[in-house]
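Heads up, one of the protein chains got dropped from this complex, but the rest are sitting where they should.
Going in written order, the chains are labelled A, B and C, and every chain counts its residues from 1.
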Amino acid sequence: MLVQATETAETVLTSGWFLDHAYIIPLIPAVAFFLIIFFGKRMPMKGSEFGIASMVGALVFSGGAAYQWIQRVNGVSEEAFVEPVIKSWTWWQNGGFSFGIGQHIDGLSLTILVVVAFISTLVQIYSTEYLHGDRRYTHFFASLTLFSAGMLNMVVAENMIQLILGWEIMGLCSFMLIGHWWEDGANSRAALKAFFTTRTGDIGLLVGTSVLFFAANDWTQKNLGVSGFSIRGLSAWALSGTAGQAAITVGAVALFIACIGKSGQFPLHTWLPDAMAGPTPVSSLLHSSTMVVAGVFLVARVYPVFFEGMNILGTNVNFIVVIGGVTIVIAAALAFVQTDIKKVLAYSTVSQLGYMMMGLGAGAWLPAVFHIFTHAFFKACLFLAAGSISHSASHHSFDMKKDMGGLRKFMPITFTTWIISTLALCGVFPFSGFFSKDEIIDNVGYSGYSLFMVIGLVGAFLTAAYMTRATYLTFFGSPRGAAAGEHHDEGHGHDAHDSHDAHDAHGHDAHDAHDSHGHDDHASHGPRESGPLITIPLIILATLAIGSGLLNAVPFGENWENLKKWVEPRAEVVNVTGVKEPSGSHGESRFVLTAPSGVVAAEEGGHHKSDCGKKAPESGVCYAPQLNHAPFKWSKAALSLGIVFAGMIISWLLCVQLYTRKNKALVGLTQRNKVLGAGYAFLANKYYLDHLYEKVIVRSIAYPISRGAYWINQNVLDGIVNGAGIGSRKIAGWVYRNVDQRVVDGAVNGAGNAAQGAGGALQPVQSGKVNQYGALLFGAAAIGALVLVIINT
Amino acid sequence: MLVNQFLMLGAILFCIGVYGVIARKNAVLVLMSIELILNSVNINLLAFSLRNGSTDGHTFALYIIAVAAAEVGVGLAMVLLMYRNRRSVGLDELSEMKG
Amino acid sequence: MEVLSDHNWVLTVGTFLPLVGVLIMLFIPKTDEVLSKSVAIATAAATLAVGIFTLIQFNYDHADKMQFAADAEWISVIKSSYLIGIDGISLPLYFLSMVITLLVMIYSWNHVPSPGNAKAFFILMLVLQTGMAGTFIARDLILFFVFFELVLLPMYFMIGVWGGENRQYASLKFFLYTMFGSALMLVAFLALFFKTGAESFSIPYLIENGAGIAKNTQIWIFAGMFVGFAVKVPMFPFHTWLPDAHTQAPTQGSVILAAILLKLGTYGFVRIAIPILPAAAKEWAPWIGLLAVIGIIYGALGCLAQTDMKRLIAFSSVAHMGYVMLGISTLTDFGLNAAMFGMVAHGLITGMLFFIAGSVKERYHTLEIKRLSGMLVQMPKLGWILGFSAMASLGLPGLAGFWGEFPAILSAYQPAEGLPVETFRTYMVIAAIGTVFAAAYLLWLYQRTAFGEPTAEFAAGHGHDEDIHDVNKFEWIAWTPLLIAIVVFGVYPQLMFKVLDPAVGVTLKAFGG
Partner (left out) sequence: MLSTSAAAWTTPVVDYHALAPEIILAGGIVLLLLLDLFISESKKWILTPVASFTALGAFIPVLTLALSDEGARSMFDGRYMVDDFSLVLKGLFLLAGYVVILLTSDHLREGDYYQGEYWFLLLSSILGMVMMASSRDLISIFVALEFLSIPAYMMAAWRKRDLKSNEAGIKYYLLGVFASAIMLYGMSLLYGIADSTLLVDIGKQLGEDVTAIRAVAVLFVVIGFAFKVSAVPFHTWAPDVYQGAPTPVTAFLSVASKAAGFVALVTVVYVGFPGSHEVWQPVFWILSALTMTVGNVMALKQTNIVRMLAYSSVAQGGFILMPLAVAGIDGVANSALRAVVTYLLVYAATNLGVFAVVMVVSRKTRSGEISSFGGLFSYAPGVASLMTIFLASLAGIPPLGGWFGKFAAFQSLVSAGNNWAYALAVIGGVNSVVAFGYYGNIMREMWMKPVPDGDTAPVKIHSSLGVALGITGLATLVLGVFPGLVIHFGDIAGLAGAFGN
């Protein structure tokens, strides 16, 4: 059904072509995908042109849509509810209901659309250089494009099924992209692990969707004329007060489990670092800014369900917030012991996702979404920078300790962009991260989750610390290994050694690219700045890393809070009257929005507050719960900034002591502590991690392996997966051998043998002797006669 | 009346015949025993038709006698054939086929 | 039940045309293989043309009614008549059978398994086609039974003559299992016939009067049918013939078996057992559901236990049919729609997988997973197709498999009134876990066979090079339609749901569905 607001006295909603046709956005890359598959190889640029073109197209469309949305919002008063632009065509029908596919466009979806389209464009441009000459160049772009299509589709999704569609397509693409260099077993295993882990989480998605559907469908069909899958319907139903608490809680928990899997939340986060086996652009796109935020997006998308289901703002602790908090610390702590620069970034991603989840869990909806927005830019930038380093400076290695150091002189652009993004990530004023992250922490505290505010601050400290360490190792100090010009093939971090065999199969990032460069850069191994196709995206992203924060710069006062105005759905009671026409493929039904009826909302602290989410609306429906917004206080900001700087300085000093000065006290300490090997010299962290893992992961997952934090972490999930795999394989084998092959077949064959045996037993009767035959003949007759005589007399 | 005695006689003959068929290994004797049974049947029939005063019994008996004659003819012919082929009329040698 | 009976010759022609082809082929000398093949394929093509005509003439606004219905005298003495027609439920399967047969034949053009004798091989396939199509159009129990059994012998010989090493055991096992089932099924049919007043074997009539039977009697009759159909499906624990049959059967046999023959059983449930005996169905549903979920997990475990690619695929059928049966056991329109969609989807996908397995066997002369590796290096196209099919098989949205799997899980959350809700919700969770298992064994298979480097024995320059070539012409012709169908139905499932849904609604009238 095409649902759109009609003009009434109170609400004048403008719309526009882009807004009405936003559903085209995912179609563009989808089409491009098939073009690449079928014609890519024959194109001059091996199909990458399709990909880039489609991304640009998507970007234009979403930009236009965003613009028109802003118009639409500006057109109405501050408090009025802004109807999202919803379209739906019948996709499938069942039990007489027809379920749609279409678009559900509002501030949230547009924000993500723009981000995804934008980052994808840059990453694809970047990849043309980075993967130049790769043997599966075309496949790579195909998967990349399909991936974006999936993500975009998930974002515009009008209902859960469509959302699942995009969700799973992303899973598939991550499988294909992580395993891009599948010749090396390690990569394909990582790919398998990623897909399998997220798939495990998806049980929750299937179950949750089912539960919610059946719980909501009747209500939604009756009141809104939409199915129980539709996001709009679910949101309204959740806030309608008619929802059964049990159903909605189960549904919310189930869905969140899926988010845990997808967004790499504790305890299902271990696939994310492994996923770094994929080419760097993949890491930058999938595992920093888009795919992993899918889970966060899902929570934000059907927020009312979680709001009611988890009783957010009702208590001072709930499932989401806990998971988020735990993830922040764990991941951050892990980032310290990495030598692989990409893994540092991976863990930092996990921990940032933790922030987002924690924010959502604590009712800080807007800051969380805002953090998705800003984080996308600086994290993508960081990954691309790392890629740039390995591409041009460290001879395709990601090992900070072995192959980097002192690079700031050689690659100024990369360095600058890196620094900017790092500052943004750490949340230093006035970089973008500050505005989003600090808001989250602030609001978490404001909503009464004090404990988690503390965790947030600790996280901020750790973030600052490990980023400083990474920065120091990479750009400062003296050049080491490849960075110093030594050309060695062995020991490239997690790189597989067979990667230089005669044939061109490679386990390692961008070796093809390397080979394709010819031997000139073998001749001059020296690190240097990367080419424009790499640096320009970096610069663009860095700029945004600075600027994007201003979109919702709370510190600067009300009129800077644009995102709040444009994106946050207004919690308003909306009267929905209207007729539902037969749900044909294009059967339209108009919903007339009238003025907020019922209670005149109470003014409080200059902020308009409705009762949505607190109690059921007497008439009409709510589409969003009323949330709090912490008033900004410089004092608080100063505190967190202080913590951040503290982190940086301490970390810096220690790094200097360790890596440059080789301070005896510390270095000696590592000699006395072999447990984690020479790589793990950071004293505090070492003890901290052992402690952490033995307490948290091991006990909670009850998987008794503790041979060093990092090792554990690597093996918790592997262990479970393999264990499960091996275990079930064993069970399976046993069942198969004994039940399947013995019992059943045994019965069958046994019957056969029995028959044969009986035949044998009867053969003597067939002796061939006439007299015996006669005897048998008469004997039977006589017996029969005897029986008859007896029973008849 | 003496129908019962006739029937008794028939029964006895029948049993003797059956015994012969089962016990005798000599084809000819078995043949004879079968004839014995047939005669027991004839006696029955005659006795009954005597009691009922209807002629059907007699007719039946005549048919049986006639058919029995034919049977014996065929039977003896076969026995002869058997004797010619294996110089014996022992039935228990006839077990070429079994199982 | 009103029917539309214009063009009522179509079904008869579509069903028996293959036999005409058989007659012609009988007069072709055995040596002239090309001619036999051409005639057979031409026949199949003509049949498909009729099928397409049916598809066009089908009145989609009345998908719930029996169409092209014909009613001719057959065995009047036992009140059984030649009563045929198709509605939304039978149409997809009816058409699918024609498509599959044609594709399989095209594939067989240069893939006639040893010991050759293309003529006989193709004749058997044509006979199979008639049996399969007939089962889906029959609306009279006896007619149904005859067609249902007609497929037995051809498949028996297909496995037994053209199969693998252990073919004789496998074929006999297949035959005896199925025959045993159908014997009981026949008794059940007869009991049904007499309990409804010995008036008629026609399904519509029985639906009218079946509900009147005393409940206990219904339960017994249903039991008989259950065994008959469950063996065919196959449901745990009647499944053990399947892996052997599949493993030993020639590629073509496996494809037909997986794509169509297994559906005869589930179709029987939907078309006969459930609508005629609603009360018994309600009693049985929880148990069917239980067996279904056991099948899902058990099949998955079976897959993980396998070292042979084809056998793995075979076990995956057990799991997938588990989802179908779960959907059926809910007795809701959601469930049945899912089940029907699942049947077609499984037909397309698993059929495809068996095709691939066949081609792999042909190239590597083995299907042992640990000997196969790096397929993507040596035959990228085949490798990607395998990946595609595996993804489809594990129920990836956007591909056909999803629409059989997810709605089935969904429907288990809310079974028909009178069924134990908690039980079915448990089933739902188990089934959902089953999807992960599916991902596990399929990806495991894919990673082991397609990724990595080719094993030494098959690496380049070891003499296998001439065998190991990428997808060839006939394979493309045979596979493309399946691949397209998998995508199309995955992207726009309404194509099929639109046809199924109304018909399913009618089927479930007895449950107020």
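Observations
Everything that follows uses one rule, which is that a residue touches a chain if its C-beta (ideal position, glycine included) is under 8 Å from a C-beta of that chain, and two chains touch if they have at least 3 such contacts.
For clarity, every value in this text was computed on a predicted model and none was experimentally measured.
The hidden chain, counted over the whole complex, makes contact with A, B, C.
Annotation: of C:L4, C:L35, C:V146 or C:I294, C:V146 touches the absent chain (contact as defined above).
The residue from A:A246, A:L550, A:I649 or A:L762 that touches the chain not shown here is A:L762.
Residue positions on subunit A in contact with the hidden chain: 752, 755-756, 758-760, 762-763, 765-766, 768, 770, 772-774, 776-778, 780-781, 784-785, 788-789, 792-793, in rising order.
Annotation for subunit B: contacts to the undisplayed chain at residues 7, 10, 14, 17, 21, 27, 30-31, 34, 37-38, 40-41, 44-45, 47-49, 51-57, 59-60, 63-64, 67, 70-71, 74-75, 77-79, 81-82, 85-86, 91, 94-99. If you put the missing chain back, the residues of subunit C touching it would be 30, 73-78, 115, 117, 120, 142, 145-146, 149-150, 152-153, 156-157, 160-161, 167-168, 171-172, 175-176, 179-180, 183-184, 186-187, 190-191, 193-194, 198.
The definition used in the following text is that only the chains that are shown with their structure count from here on.
Multi-chain contact residues, meaning those touching two or more other chains, do not occur anywhere in subunit A. On subunit A, the positions that touch subunit C within their shared complex are 90-96, 98, 161, 164-165, 167-169, 172, 175, 179, 182-183, 185, 188-189, 191-192, 195-196, 199-200, 202-203, 206-207, 209-211, 213-214, 505, 725, 728-729, 731-733, 735-736, 740, 744-745, 748. Interface residues of subunit A facing subunit B in the complex, by the touch rule stated above, are 763, 766-771, 774-775, 778. Chain contact summary for the complex, subunit C toward subunit A: residues 173, 176-177, 237, 240, 243, 298, 300-306, 332-334, 337-338, 374, 376-377, 391, 396-398, 402-403, 406-407, 409-410, 412-414, 428-429, 432-433, 435-437, 439-440, 443-444, 447, 450-453, 492-494, 497-498, 501, 505, 513.
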